[in-house]
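Have a look at this one.
What you see is the complex with one protein chain gone and the rest in place.
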Amino acid sequence: MKLTRRNFIAAVIGGVAGIQATPLPWKITDDIAIWTQNWPWVPVPSTGEFSDVSSVCNLCPGGCGIAVKKVDERAIKIEGRTDYPVNPGGVCPVGMGGLQLLYDESLRFTGPMKRVGLRGAGQFTEISWGEAFDMVAGRISGLRKKGTPEAIAAVDGNPEGTTVSVLIKRLMRAMGSPNYVRPPSINDTYRMGNLLMQGTLTPMAYDLENSDYVLSFGAGLLEGWGAPGRVMNAWGMWHDGNPAKKKTRIVQVESRASNTASKADMWVAPRPGTDGALALGIAHVIIKSGQYDSRFVSDHSSGFEDGRSLDGVNHIGFKTLVLEKYSPEQVAKITGVSPKTIVSLAKGFVSAKTPVAVYGKGKDSLNGSLYEFMAVQSLNALKGSINRSGGVLLPDPIPLSNLPLLEVDAVASKGLKTPRLDQAGTMRYPFSDSLINNFTEVIKKSSKSPVDTLLVFSANPFFTLPDGGGFKRALEKIPFIVSFSPYRDETANMAELILPDSTYLEKVDDIVWPTGLQYPLYGLSKPVVEPLYNTKNSGDTVIELSRAIDESVGSAFPWENFEEVLQVRAKGLFDAGGGLVSYDPDTPAWQRQTAGNGPKPEYESFDEMWEGIQSGGMWYRPVSSPRSWKGLFNTPSGKFEFSSKLIAQAIENYSNKISKKAALKNMGIAVTDDEACMAHYEAPKTGSDSSVYPLRMLPYEMINLASGWIPSPPFLYKTIFENQLLKDKSFAAINPKTAARYNLKEGALVAVKSPAGEVQVRINLSEGAMPGIVYLPLGFGHTAYDEFLKDKGVNPNNIVQAGQDPISGYPVWWDTPVKIVRV
Amino acid sequence: MDSPLLPHGVKRCSTWAFFFWTLPWLALLAWGGLSAFLCLWKGLNQTNMSNIFAFALWIVFDLAIIALGAGAFFTGFLTYVMGQKELKNIIKPAVIIGFICYSGAIAMLGIDIGQPIRGWFIFWHANIHSMLVEVSFCITAYLMVLAIEFIPIILENRKLEEIKELRIFGHNLHEIMAVFAATGTFLSFFHQGSLGGMFGVMYARPFAAREGFYIWPWTFFLFVLSAIACGPCFTILCTKLTEFFARKKLVPDSAIQLLAKISAWLLSFYMVLKIFDYLGWMYGIVPRSGLTFESFFREGPYGVYLVVAEMIFCGILPAIILMTPKARQNQGLLITACLLNCTGIVLNRFLFIIVTLAIPVMPFDRFWSYLPTWQEWGIGMAVVGYGFLLFSAAYRYLPIFPKERELNPITE
């Protein structure tokens, strides 16, 4: 057919008309609509091969098992593991949001860095690892050459007993400085209390799952105490089935209607800091009614009855002390809890079959009071709940091998003889091994900082210490600070040099005995992804640094890398025998296994065991039968000591040097030396005028906000309520009655002032707050990190005026006098 | 300057005066243009709307102007279908007001939706169960009808009329206007109704939920009725406003009075039904949801006074004034009554949109307050500016008041 003009036009018109009848124009328009939405900033996640990597969460000492979902090399989701003994399936919100801590680049240091801006400004420039090592090593060997290695100090936030912390301690010793300090934690209180009363060095082991009456003194069971995955799982178990026939009853002793307090079967609200008195009041009722476990008390305890010491002096016992001073009426005056409630608590506790009294202060990331702990532990002893299923277990320590003995050189041995700056372990604080608040004070008060070089590992004391901002001022005085933090935290921003650690998802690390767990567990977290940036496992950094310093220090670390050290220590697990490296959810680790040493190990050689630990991430020994009483308590009396002979000795030793009166005063004790050996209550010495500061401020912790040195994953801010944080202001929870005194409405902007400083917050009227107390949430108020975390709310630590806990010297952070001023 | 464009035989202000007159309205349009640009470019975060206030100022504006614009279809219906010749004197301004209201509303909706590019999905993926689909179909179709009704009015311009083809076209269009008027009436009826239905069908929102007839909740009928009760009043108000600025009479009183009388009857009828509606709601849906009447008027600025204002001051009172011949013949009272009537309907729409969303249904949920941003006001005000501009231009260049020459003979 010839193409004429006419049929050309016809074809065009026909074509156009025809196309209209097809779906084509519609389809094209539809597609255009979708294409126009493909804005370059809406990401299209790449896909690939899916896989799961089992590891262990290392964001808190809880150490829950995690399964990380991956697509090719990208980690896309963290989930709880069901094949891990600590947490059958669940993790806490912080652990759940962990990928943001890995992938949010602006939270992290992407390589070794040197500060270029002002201190605290967070401006750094990237350098090479070689340069970084040269700079630190140069500084340190300079100090060693000058013969002042004690001017090196380290703050180590890694949990006690982990291999990296063992290495850091070793490095400090090898270099020759005694000034190794740790941020306080509840485990310090547990350690001292157990040492004094039981003579044991094993971590605290509460057999919560088997208990039928959990009397928690301040432990934030649902706020993140211990391993959150474990405690919350127990919580779910306790509430299974018919509530009328519920087996386990939970009583929470706390001044605020926290989640734990609200969700418990009973909530008792004593004034903050009087938990110990309440425990002693309960003890009074139990002793008076004669319902205590007389067998345990007579056979396995000492110091209950009055007695006469070898030198012929009469000493009062726990019984007399409690009966005289802690009647329900007397205790009611101290605590504000009615005598009736005290009696009913005692009744509940003694009538339960396997009750346990748990001690804590919120999460485990801050210390408690030694005497409070002793009071609570005395209750467990009275009921015979020690070394009994459902109570406090006394398992053997975890059998990790010690590293070979370290021989220090002359410089180091001279340096190690200098007194510790924090006075921990001296006569004044005989049982403490680290008092960072004292350390801070010494530096703050000095004209020239006694610390020249500070190494900071896995800690952010600038933010987390309850010291009224003291550490920050101490940092300002320290000439050279090195941070090993993977994150751009407040302390790191003050550092001259950053030798960044890899995050917990990029490195191998061990988790030694999660807080409060009733059986020994060694967890191994492993790299889920290759390090994203030029970072290095701090374990390896320490080894490499030691070699860079000098030969003598380097020779203390004869291992190729950190993983080798892990294996050296794990050797002990194999030698001890009897551990498992895999977990079957059908036989929970807390269920009593067959008598004897438990199940047969699944491995025959160390290599086999190590392989098992690497793939499963764990070595543990399920709960076994109560241990034989023989040799169980390593106290001077060989028994559980209501009245600690170690304290008596310490007081005597100190009294030999100065007068007894001065000794007691220096140790912070306001009672007689007899009483000082036992759990007792002492009103804190505030020294502030209550007419100027009529209120008390109590920081509180939340499970959905990281309160330790780890930044909160941005996801967590979704879970924060608008009356906890609104834009840049966090809220103080106060009772409406207290608010009415100051004529404050919901949302009012106020300044909370203490002798240590002031913070601006909004008011949240909360019936769950005890009148007279101002509750400030911990975890807000970062001045570092990125826009997700920075400048949101205030950090109550900045206005804490901490006293010292008697004997232990740890900060009393729960009793800050404050006033509220309208802004 | 523009005198060749002005209609024959009427007096208009100078070009400069007109230019200055347009300035404030152009300013509003500029404000709206900037707002629209920001909302389209950066997204709806420029507003203070939220997941609670998913509908806010713009939807109140939309519903209000659509109700007020109902004068167009209803006057058209009365003029062309019912044959009320008297109303020919006012039909043209009514149509223009309608066109302004509807085109303004659609423009606002285009910005209000989160994905303007996908707006046409309403037609492409239409969900026939959605009242909003019915609204969209009818509004779009009716805007076309309004445009068709508007065209012959434009073609009456002196210059355009000189073109023969256009004149014939306009004339022919005019001849078949009754068909469009009827179509418009049908479309309008359904979208005014479905706008009400939109709220009535939200059965999980006890404040808005209504029972009804077949698939139409009572709000369907109430919205139609209230729209045609206030539409004529709005037309009267616009005319009076034009007369005020033009400083001359433009529409014979008979037309105004007829509209006012019709409005009075409709408003009275509406008020009776609305009272029954309130009672039925208060004693039916509300207690069945476990709530009381007061529970909707306890939070924030929303009090029972709103209902009192809606029903008594802006409902019964104007109905009585308009119903009384003596009263409505008084210019002041007539204007007051028309104003109150229009306010009442706007208030009704406001309650249905804002209070429905503001008062949480879950007993543990909290109340949030809402204040529009300048961007939101900008878009709303742009419609006002657009309305003034278009209407003044129409008045200036088109013979929209047939009796203007007669009422204002030019004496040279």
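Labels for the chains are A and B, by order of writing; each one numbers its residues from 1.
The rule is simple: a residue touches a chain if its C-beta (ideal position, glycine included) is under 8 Å from a C-beta of that chain, and two chains touch if they have at least 3 such contacts.
The criterion applied here is as follows: contacts and distances are computed from a predicted model.
One chain of this complex is left out of the view, and of "4Fe-4S dicluster domain-containing protein", "ATP-grasp-modified RiPP", "Spore germination protein (Amino acid permease)" or "ABC transporter substrate-binding protein", the protein name its UniProt record gives is "4Fe-4S dicluster domain-containing protein".
Among A:265, A:305, A:608 or A:758, only A:265 touches the chain that is left out of the view. Within the whole complex, the absent chain has one touching residue among B:15, B:50 or B:254, and that is B:50.
Listed here are the subunit A residues that touch the chain not shown: 34, 37, 39, 41-48, 69, 71, 74-80, 87, 89-93, 96-97, 99-100, 102-106, 222, 228-229, 232-233, 235-236, 239, 242-245, 257, 259, 262-269, 340-341, 344, 703-704, 713-722, 725-727, 735, 737, 766-771, 786-788, 792. Subunit B meets the missing chain through residues 43-45, 49-55, 112-115, 118-119, 121-122, 124-127, 129-133, 136, 198, 201-206, 287-292, 295, 356-357, 360-365, 368.
In this section, only the chains that are shown with their structure count from here on.
Those residues of subunit A whose C-beta lies close enough to touch subunit B in the complex are 26, 29-30, 33, 36-37. For subunit B in complex with subunit A, the touching residues are 115, 117-118, 120-121, 124.
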